[in-house]
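Right, one structure below, let's go through it.
Every protein chain of the complex appears in place save one, which is left out.
== chain A ==
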Amino acid sequence: MHSFGYRANALLTFAVTALAFICAIASFSDKFSNQNPSAEIQILNINRFKKQSRGNDEVSLTLDIAADLQSLFTWNTKQIFAFVAAEYETPKNSLNQVSLWDAIIPAKENAKFRIQVSNKYRFIDQGHNLRGKEFNLTLHWHVMPKTGKMFADKIVMSGYSLPDAYR
């Protein structure tokens, strides 16, 4: 501690170490928050259901998405990325996931929402397996904290099915 530069260096090193510690504790404090997210999705209408010229099935849906992700927001949360995926099984693949809609939720006030949208991304099967297919709609979310590890979770909603014939 004999010179200006030596003291400045020691102070900076100690300050950054302490900063790392408070960030780690802030990240750890997230574990004590109660998380009880809820979601409900209804299929309002099947707008279009056809076989493309290449032989792949394509569906256009109108969804009613209601979700409450407010409990996921803590003081250490920057934003949440949420997306709805259709998940189904085909003879070739045990799990097919098709993203239908997504959103970035920037604040707690926006985390409780209800919207009616047609699918933002096209729902296309790699094949022609969708007639009469039972599928799940899953709300996935990725929580991006200000400090610490990003984590993801989901709510699976089952019992949806597509019509038996193209329309």
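The criterion applied here is as follows: contacts are C-beta pairs under 8 Å (C-beta built on N, C-alpha and C of every residue); 3 or more make two chains touch, one makes a residue touch a chain; residues count from 1.
By our rule, contacts and distances are computed from a predicted model.
K.L.:
For the chain omitted from this view, which of "N(6)-L-threonylcarbamoyladenine synthase", "DNA-directed RNA polymerases I and III subunit RPAC1", "Magnesium transporter" or "Signal peptidase complex subunit 1" is its UniProt protein name?
P.N.:
The chain we cannot see is, by its UniProt record, "Signal peptidase complex subunit 1".
K.L.:
Touching the hidden chain in the complete assembly: which of A:Leu19, A:Ile115 or A:Val156 does that?
P.N.:
Residue touching the absent chain, from the options given: A:Leu19.
K.L.:
Return the single residue from A:Ala10, A:Ile46 or A:Ala107 that touches the missing chain.
P.N.:
A:Ala10
K.L.:
Residue by residue, what part of chain A touches the chain that was omitted?
P.N.:
Residues of chain A in contact with the hidden chain: 1-2, 4, 7-8, 10-11, 14-15, 18-19, 21-22, 25-26, 29, 74-76, 146.
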